[in-house]
Structures are given as C-alpha cells and as structure tokens.
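One structure follows; several queries about it will come next.
Of the protein chains in this complex, all but one are displayed in their positions.
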Amino acid sequence: MSTDPYSKRVRDLFDVPAHAGSLDGASTVEVSDQGVRVRLYAAVVDAEIRALRFQAWGCPHTIAAAEAFCAGYEGRPVVDLLDFSVSDLMQSLSVPVEKTGRILVIEDAVRSLGSEAGAISIPDD
Amino acid sequence: MSTDPYSKRVRDLFDVPAHAGSLDGASTVEVSDQGVRVRLYAAVVDAEIRALRFQAWGCPHTIAAAEAFCAGYEGRPVVDLLDFSVSDLMQSLSVPVEKTGRILVIEDAVRSLGSEAGAISIPDD
Amino acid sequence: MAEQQDLLYLDYAASTPVDARVAQAMSALMTSAGSYANPSSTHAAGRQSVGHIARAADQLAGLLNTRAERLIWTSGATESDNLAILGGAHYRRDRGRHLVSMRTEHKAVTDSFSELERQAFDVTWLDPEANGVLDIARFEAALRDDTQLVSIMHVNNETGVIQDIEKIGAICREREILFHVDAAQSVGKLLIDLDALPVDLMSMTAHKVYGPKGIGALYIADRPGVHVDPLLFGGGQQHRLRPGTLPSQQIVGFGAAADIARSRMHEDLERLAALRDRFWSGVHDLPGILLNGDIDNSFPGILNVSIEDIEGESLLLALEPLCVATGSACNSASQEPSYVLRALGRSDALAQSAVRFSFGRPTSLMDVDFAVEHYRNAVDKLRRIAPGHAA
Partner (left out) sequence: MAEQQDLLYLDYAASTPVDARVAQAMSALMTSAGSYANPSSTHAAGRQSVGHIARAADQLAGLLNTRAERLIWTSGATESDNLAILGGAHYRRDRGRHLVSMRTEHKAVTDSFSELERQAFDVTWLDPEANGVLDIARFEAALRDDTQLVSIMHVNNETGVIQDIEKIGAICREREILFHVDAAQSVGKLLIDLDALPVDLMSMTAHKVYGPKGIGALYIADRPGVHVDPLLFGGGQQHRLRPGTLPSQQIVGFGAAADIARSRMHEDLERLAALRDRFWSGVHDLPGILLNGDIDNSFPGILNVSIEDIEGESLLLALEPLCVATGSACNSASQEPSYVLRALGRSDALAQSAVRFSFGRPTSLMDVDFAVEHYRNAVDKLRRIAPGHAA
C-alpha cells in the first residue's frame, strides 16, 4: 500500500526541470553513487553564480532536488556552495529518509562544484 | 449448505395431516424407536379398513409418512397391511437415506397394526 | 419459487441484509474509474484505492475507539479467529502450551483450538453456568503458569449471552496472557472501547452488522508481546500478516456499515430490547417453554427458547414462513443438538427443540406479533399430533 510518494513541489520540479541541460565552458562536476548520477554546471562571474544547469539519472526526488538546487542558487555568491546542506532540501521536498543517500550525492556534487568553480580562491580573480 | 430437504409432497402432508388424531375403540399400536414415536389407529369392519388415524412425534418425514400411509390404506383390505413396505413411501416422499430408520418405525407399526387388527384371522369375524 | 413469497426473516444473528447506503458505496467503488485499481499499485489510481481503504479503516477504528493501524483485514470472523488463535499460540509457543477457552464458543474458535490440541497444545475447555455466563472464579482457577492464550467470546451467537470481557481481560493482563475475543456478534451492536478494554486480539465480521459477507478484521493491540504468526504467505500486504489484494469494495462496505452502526447503536439497542421483550411476553406462558441464556445479561437482538415435548425439525418446518435458526446457523446443516445448549445443561431433547429468534433493524412490532402467533400455533399443532396428548 502507498500514498502519493511525491509532494506537489517534487512533482512540479520534476515536470518542468527548467535547469536541466548543460553549459558550455562552465565549471562541471559529476558524482555517481547510490545508484544515481548527477552532473552540475556552473557559470561563475565575479564569484557570483550566473547560471546553473544539471543533468541527472535517478529517481524523481534526485531530479527534483537537482532542479531545486539550480533554481535556488543562481545569482548567489559562489562561496555559498561550500556551505550547501541538503537538510533544507530534504524537508522542503519531503524526501523519504530511505532516499537520504541519493540526495547526499547532490550535496557532494554541489560542494565539489564550489571548489571547482573557485570558491576557495575567491579574492584572486 | 442445504437445498430444500422436503419434497412438495412431504410439505403438503405435513401441512395438512388430515389423518392426525385417534379413533375410540379401534385397534391401536404404538412403536417408539430411533428417536420417533408413532401410534396408529385402525377401525376395521369386515376385514376392510374403514378408517385410519395416527399420532406421531418426530421429524417432518415421519409425520408425512404416517399421514401418507393413513391416506393410502383407508378402504383397503386389512390383509394389505401385512405386506406394507416403506420402500414406495421412501421414494414417493424422497426421504433421505439417513432417515430410513425412522421410516422403518412406521413399517413396524403398520405390520403390528395388521396383526392387531386381525389380519391373521380374517375369515373368522 | 413459492418459497420466495412472504418469508419473515428473523435470523439476523446468522446474517443481515446490507444497508442500502453500504451497497451503494460498494457499487460506486467497483465500477467507477480510478477506484477499482489494486491498492498495491503505486500509480495514481492505486493511491485512490488506498485512500478509500484508509477512510474505511478509520471508520471501523472510530466505531471501536482504536486506531486504523491496529486492524488487519481478513475474509471474515472465521479467518480472524483462526489468525488470532493459531497465529497467536504459534507466535507465543515459547511462553507455554496451555490455552483456555469455553465450550460455548463458535466453531471457528473451538475448531482452531482442536487443531492446536492436535499440535500438542493443551486446551482447557470451560463450561459456563446454567445461564451461559462464565464464572470468573472458575476461570481464574483454570489459569496456569504456562497459560499463554485465552479466548472468550463477547456475545454468544446462539443465546446472546454477554461475557464480562473486561474482567476476564484484566485477569489475563495481570498474568501476561494473550486475550482474544470473538466479537463477531457484538461489534457495531454493543459499545466497545478498545482503548479502554484489556483485550489483545478481537475478531469481527461485517455481515452481522449490515455490511457485506466475506470481509472481517482482526484487531491487534499495540502492546509488547502481542502479535500473531501469519497463516497465509505472499505479496507482503498488511505487514505480511495477511497477504492478498485488499478487497477495496468489501473494506469500504465494512467501513460504511461501521459508521452507520456507530451513529445508531443506542437506538438499535433500544428497539431490539423492545422487540425481544414483546416476543418473550407473547410466548413465556406456553407450558414447557424455557429461555436459554440470561435475558438480563444478553444482547437483545437474540432470544433462544426451548420447549418440552416438541421435535425441533418439525417445529422449524411448522414455523415457516418464519426464517429462524436452530443452533448456530454456521453449523445448522447438521442435525446434532446444539453443543452450546448442551453445555448450558440442556438435555438433548430440549436442545433439539431450541429455536433462536434474532431481530434486526427491519424487524417491526407486527413482525414480532406474527412470529408469536406462529410459534404458538406450531407448538399447538405438533402437540396435537403427538401421541400422549388427548385429541
């Protein structure tokens, strides 16, 4: 027996993943674990994230989480990526606990993206 | 589970047992066995059965069989009683085999009635 | 058939008609798009079925003041009794092999215990007092250190007699004995508060309370040590306790019936008591008549009377067009005198003459008067036919 496993928000994000896709020449990371595969692209200018895109192979929660991340971080300082934590995302998407591992893959990807996109060496550019 | 355990004929005889009752001064026998009790009364004149009555305590088949007997033997020679056999009755009433014993009680009673009513010594009276 | 005409059904303890609103809810579910889906399916239609079932579970739980999660759906009280008794005894076999029940239980209970006897469990079969009630001191005396399960029914199906499940349950709880109650005849009829009652397992069925046949439930209390082994395997539904596609229309029917019962229980009880009392006052003066059970301690929908010098099978036929029962309907294909009435101390002959009149929501005072007249006439007729009565 089951009730709807997807919240309205997950359904909306999954239905219209506006940030699905890639960015040529942007910082890119790919993490593959827990049976899911996530690739993130960040176009960073002046330590600010101008554009985010994702590609994902995984369950609806994984795709929705990737989309939610992209939608939420465009326009923010790249340094924010280093503090990214999935707990808010888990809650706002009502991700079931047994899927925590998959969502943590996104956390990994986001943090790598932070390093990759030069969050460590901000002042320099 | 069960279908109707009573044939139409049993129902009719049971509903209107026209010969239930007793006859004063008539030949009488009572047999009690197999959990049923049957008493038969015969008014015999000139070796002919002028009237038959019964009293019975037992299941509907027992009562119907007693009634059927009485209705069938009024007006017949008393000697017929000695040959009475329940097999026709069993069939015409569709008596289930497990009730054979009870119907045989009626056979016993009828044959005793035959003796009692002087079937043995017909010419004499 | 001529049989169909003018029957007067007074066998509501055997089964009840389905309330029109219940039948309506079931029909709607069976055919309307999206509602007939398998509740095990994860798609949207399946989730709708799940929603219907959840609502029905809430309705039944509401009737009994418990939570929906405590209810396991079964095919009826027979299966619930088996699951509780076989499943409970097996689950707790390490706690001891002694079990206690009564001789006046329904066959679904006694036959489950007989099966456990074949499996080397040790069953104490208690007799009731002459009025059908279990004496509490006698019950307590039967308990042993290795007693692990007790099953005592709430309302007896033949006599209507009510057992004091609260007291019995309290004694069981003190000793950590699993307590099962067959409540097939009381759910939806008497007030049952599972939150307050010291009952661990309770069997119920919809068709005794204006719901459909073939759907029941087993209540399993949320307490440590209270659990049962499954009897059926597969599918994983219902926490693996009872697999099989959940019959949504049946469950929705039970839920709706429970809801209706809750809303009119008080009114039903009052009406039934009036009907029963009127019937009894109409026949109690017949020579040789005897009430089986205890009119002051009974569910009023059932009245069981024996009568001297009357053969039961002929009585039943003479009573037509009344539809009434001798013994338990579930067992009445056999011509054996009722073992329940024998346990009350009735002779074979008296037990065999017993008739159970049971009244229901459709029964009217006129029906009762008709039944009284019919019963009196039938007794009169058979007595006049019988040898020994002056013609």
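A, B and C are the chain letters, set down in written order, and residue numbers restart from 1 in every chain.
Note that in this section contacts are C-beta pairs under 8 Å (C-beta built on N, C-alpha and C of every residue); 3 or more make two chains touch, one makes a residue touch a chain.
Note that the structure is predicted; figures quoted are calculated from it, not measured.
K.L.:
Could you tell me which of the visible chains the hidden chain touches?
P.N.:
Taken over the complete structure, the missing chain's partners among displayed chains are A, B, C.
K.L.:
Of the residues C:V324, C:V368 or C:I385, which one touches the chain left out of the display?
P.N.:
Answer from the full complex: C:V324 touches the omitted chain.
K.L.:
From the listed residues C:G62, C:G96 or C:P243, report the one that touches the chain absent from this view.
P.N.:
Missing-chain contact among the listed residues: C:P243.
K.L.:
Spell out, residue by residue, where the missing chain touches subunit B.
P.N.:
Per the touch rule, subunit B residues meeting the hidden chain are 1-5.
K.L.:
Since one chain isn't shown, list which residues of subunit C touch it in the complete complex.
P.N.:
Residues in contact with the chain left out: 1, 3-4, 7, 9, 11, 14-18, 20, 22-23, 26-27, 30-31, 33-34, 36-38, 40-48, 74-79, 81-82, 86, 106-112, 114-115, 205, 207, 212-215, 231-237, 243-250, 316, 320-326, 329-334.
K.L.:
I need the residue numbers on subunit A that touch the omitted chain, in ascending order.
P.N.:
1-2, 4, 6, 11, 14, 17, 20-22, 30, 36-39, 55-60, 63
The rule we apply is simple: only the chains that are shown with their structure count from here on.
K.L.:
By the document's touch definition, which label belongs to this structure's chain graph: line, ring, star, complete, or other?
P.N.:
The chain contacts form an open line.
K.L.:
Between B-C and A-C, which chain pair is linked by the larger number of C-beta contacts?
P.N.:
Looking at contacts between chains, B-C has the larger number.
K.L.:
Where the CA atoms of subunit A average out and where those of subunit B average out, how many Å apart are those spots?
P.N.:
97
K.L.:
Once you find the CA centre of subunit A and the CA centre of subunit C, what distance in Å lies between them?
P.N.:
About 59 Å separates the centre of subunit A from that of subunit C.
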